[in-house]
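Removed from the display is one protein chain of the complex; every other protein chain stays in position.
So that you can tell them apart, the chains are marked A, B and C in the order they are listed, and the count of residues begins at 1 in each.
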Amino acid sequence: MTHTASVVGASGFTGGELLRLLRGHPAFEIVQATSREYTNKTVGSVHPNLRELDLRFSEPTDLASVDVLFAATPHGVSMEHIDAFREAADTIVDLSADFRLDSEDQYDQWYDGHSRPELLDESVYGLVERHRDELAGASLIAAGGCNATAAIVGLGPLFDDGILAGDERIVVDVKVGSSEGGAGGGKASSHAERSGVVRPYAPTGHRHEAEIEQAFGCETAFSAHAVDMIRGAAATCHVFPDEPVSKADLWSAYREAYDDEPFVRLVAGGSGVYRYPEPKAVAGSNYAEVGFELDPGNERIVVFSAIDNMMKGSAGQAVHAANVALRIDETAGLDFQGLHPVGAP
Amino acid sequence: MTHTASVVGASGFTGGELLRLLRGHPAFEIVQATSREYTNKTVGSVHPNLRELDLRFSEPTDLASVDVLFAATPHGVSMEHIDAFREAADTIVDLSADFRLDSEDQYDQWYDGHSRPELLDESVYGLVERHRDELAGASLIAAGGCNATAAIVGLGPLFDDGILAGDERIVVDVKVGSSEGGAGGGKASSHAERSGVVRPYAPTGHRHEAEIEQAFGCETAFSAHAVDMIRGAAATCHVFPDEPVSKADLWSAYREAYDDEPFVRLVAGGSGVYRYPEPKAVAGSNYAEVGFELDPGNERIVVFSAIDNMMKGSAGQAVHAANVALRIDETAGLDFQGLHPVGAP
Amino acid sequence: MTHTASVVGASGFTGGELLRLLRGHPAFEIVQATSREYTNKTVGSVHPNLRELDLRFSEPTDLASVDVLFAATPHGVSMEHIDAFREAADTIVDLSADFRLDSEDQYDQWYDGHSRPELLDESVYGLVERHRDELAGASLIAAGGCNATAAIVGLGPLFDDGILAGDERIVVDVKVGSSEGGAGGGKASSHAERSGVVRPYAPTGHRHEAEIEQAFGCETAFSAHAVDMIRGAAATCHVFPDEPVSKADLWSAYREAYDDEPFVRLVAGGSGVYRYPEPKAVAGSNYAEVGFELDPGNERIVVFSAIDNMMKGSAGQAVHAANVALRIDETAGLDFQGLHPVGAP
Partner (left out) sequence: MTHTASVVGASGFTGGELLRLLRGHPAFEIVQATSREYTNKTVGSVHPNLRELDLRFSEPTDLASVDVLFAATPHGVSMEHIDAFREAADTIVDLSADFRLDSEDQYDQWYDGHSRPELLDESVYGLVERHRDELAGASLIAAGGCNATAAIVGLGPLFDDGILAGDERIVVDVKVGSSEGGAGGGKASSHAERSGVVRPYAPTGHRHEAEIEQAFGCETAFSAHAVDMIRGAAATCHVFPDEPVSKADLWSAYREAYDDEPFVRLVAGGSGVYRYPEPKAVAGSNYAEVGFELDPGNERIVVFSAIDNMMKGSAGQAVHAANVALRIDETAGLDFQGLHPVGAP
């Protein structure tokens, strides 16, 4: 059975990624891709990997009726247009931050408030590994923030297993690629200024912190750094459990959480070049790599997680969640394995 | 119908790429992957994108009986072991240079001779766009060299259409990524020394020159430069036809050659960021992008072509040729479209 | 003796490079740095390497009286403001294209004409290796284009020595870094789109072709490619002399030309990792590396040259020329040797 789909905001990076995934998806048919800036241009003129896709961008004001509408628009757009979106489609998957948090208070604290707070109860966070049951049949899905996703996938088993109780202090140090900044350009993101950086940005107060704290109820000290890659988010979480923990405890917690998950790889030590999670090992794929190390001297657990911010951290998570919502094969359309070798992902 | 396949030399870069393609191929089943260095280790310990593949490297001395054997071994190995290969499989696809040239003389001139020259008549060059008919049913296939492939795909239509006659001087200036050097390491290929380079190598006398000259019978002045990418070969061919030619003539020649080819994109001018062929637009895919520009002031045609050296320039070409040889869908297993945005491919 | 200097257009990349050089120059004192966009901001807020420089940008409309004015402005600005520049300073060093060509006809052909053609006779091309005598005492100097400089330094000895006569066809294939595009930004130059490229641009009709043809009177087929570095221009020149030539002839020609030149290194073969010219070996320095190889089979000489486009190809050349014009030590202020190892320069 084929579901019709549209992508609103399809000329941006995550919009293009959605089109790539939907084009290769056995259960979806792309009906519409909107873009204000590139209306009437071919999709391939913006996304060179999609030159074979016979489709032109259309005005976002004239939405086609579809089964699933994916919104890849900037923060604030979805909450403004949600009624039009829901009129056009039964299932909405929003890639912005507009429906990720649970309460109006959080939007007051971290964003500029929310115009449709009554919908926050209804929306489901798109990370399948933590919300599979709620996502089945959901009609309003909010794909998680890329940095938050990396951290949540990494830390989840520690909370689920009781190794962390939620009252510990958690340090999350994230390294991200330039695609996170979107297709806009600007001086700071020019190649000459952005290449080769280790550049702190939003060193405190990053909005994704709210998603992590919502997931676990813990205090999170979050900092992000831009590094020289295009795709990818790597979270290093430094946590200090109250009670001593062994390596075997960690393996047990992570294996229980992820052994049956189709999109999580445990990579924790071992041999070879790739011994811990790395974004380049998952570039283009929907995998999250998760690993850990124990530092007995400091009573510390270091958790590493790596995702492609445009896939597991955005468009891939959105398609994964849509698969679950529509009760089709969870992995459909997400079978790309990644490349080796590959450069700045 | 499923064909069994093995990969000899599977721990190298192109060997891993073959495994990636065969794993996702609807008509192939991987039976064996050999590696002397990594015998008994998991494939995923070397190729991190293949951690989900439940397979260990085996000794190359104990070849399984399969339908197709892919040899991803260094130059000289296949000609030495060709009898064992043919005993193990009906169809051999060799990714080395051992069976690319037509005559012993060429091997005397460009390599260190050939131990099995009687097989050179039988082997078919793997570039489907130029050898589709011969490849159907072929039992010994030689995937082309990556730089040669880039140049041949770019220049072919000019010769086929008679714009070039073969007596002109052709300059081929190629830019290649570091995966071309293989998985070996070494000081010159260390990250600190190799990053950010525009480094001439084999500035004259590169062996791929022989393949281009064989294809067209023309004198070719070939130079290659290492640049900062991992995957990718981009050929810029500067040619000077004897007779004046118009842009319409060029479009006609290239459209006739490639409009029906599933793996060649014409990218010649137009709008947007990606107006000419670029390796990063085809990274991970089996596409060749081909474009051109006319320089009336200099009576010059500049032809640009871009491939992923590990795909269209090696493993992808090999699978494409195998598909044709086995008379299955030519595009099977080669549907990855590439990514956007993506960094050093 | 100290000369006062000003930099007009100092917030751009070459403007910042001029400030860096003049700050460390024993014979110059920086009096003024102008910028319309950043008026009153500190130089260090734009150029982070110059935070120690106690200087703010001033309006370009209020020029200080100095000994030497360096103009690092876009094409067309200098010819418009040349009278104001000459009122402010006895010696003008212009880094734009406004005074590089000799005749109004050339500006009609390659640019949009010229508003002050009477000055073209007076201006001297800034490449010291070819114009040392004319530069001594010159009052209007035009620093050469970066790509043209790379090609001219590489090819010069072949013409001077008579190996090339000027009636041969010359192919110049240049690879350049992103700093060549300036500090402006824009989608095509964003990190996500520009990283990892081998991107043809201006594949024919590049304006620097005019400078090469002016230098040698030869027909030049020029193409440029953006590659993944920030600083650097590498020219590969493919030339086909009418008469046979030996490697010894080439060494003789290049040694005679460059053995006494303080800023040209011959790098032609030899051992180690760096056997031919490479931009990263000269990043930050005023050196040009020049090398060559002979291809007897094709009667071809391949000439390689590599510069830092912002140094030898712009600001360094400008300071070098100013040193000669003012008859001070030619190498003053230009003693930085470059780094090893270093990445995308």
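Structural remarks
Assume a residue touches a chain if its C-beta (ideal position, glycine included) is under 8 Å from a C-beta of that chain, and two chains touch if they have at least 3 such contacts.
This structure is a prediction, so every number in the text was calculated from the model and none was measured.
The hidden chain makes contact, of the residues A:3, A:23 or A:280, with A:280.
The missing chain, though absent from the display, is touched by one residue of A:63, A:183, A:294 or A:326; that residue is A:294. Within the complete assembly, C:46 is the residue of C:46, C:290, C:307 or C:324 that touches the hidden chain. Of the candidate positions B:149, B:178 or B:285, contact with the hidden chain is made by B:178. Touching the omitted chain from chain B are residues 13, 177-179, 181, 183-187, 189-192, 194-196, 228, 230, 343-344. The set of chain C residues touching the chain not shown comprises 13, 16-17, 20, 23-24, 41, 45-52, 177, 179, 183, 229-231, 265, 267, 270-274, 278, 281-285, 335-345.
Chain A meets the missing chain through residues 169, 171, 173, 175, 187-188, 192-193, 195-200, 203-205, 219-221, 223, 225, 227-229, 232, 234, 236, 238, 240, 273, 275-280, 291, 293-295, 297-298, 300, 302, 304, 306, 341-345.
To be clear about the criterion, only the chains that are shown with their structure count from here on.
The chain occupying the central position, as judged from C-alpha centroids, is B. Taking only C-alpha atoms, you rotate chain A by 180 degrees to land it on chain C; that is to the nearest 5.
Counting the residue numbers that touch the partner chain, chain A and chain B have more than half of them in common. Rounded to a whole number, the gap between the C-alpha centres of chain A and chain B is 35 angstrom. Here the spacing of chain A and chain C, counted between their Cα centres, is 45 Å.
Under the contact definition stated at the top, the residues of chain B that touch 2 or more other chains are 229, 273, 278, 341-345.
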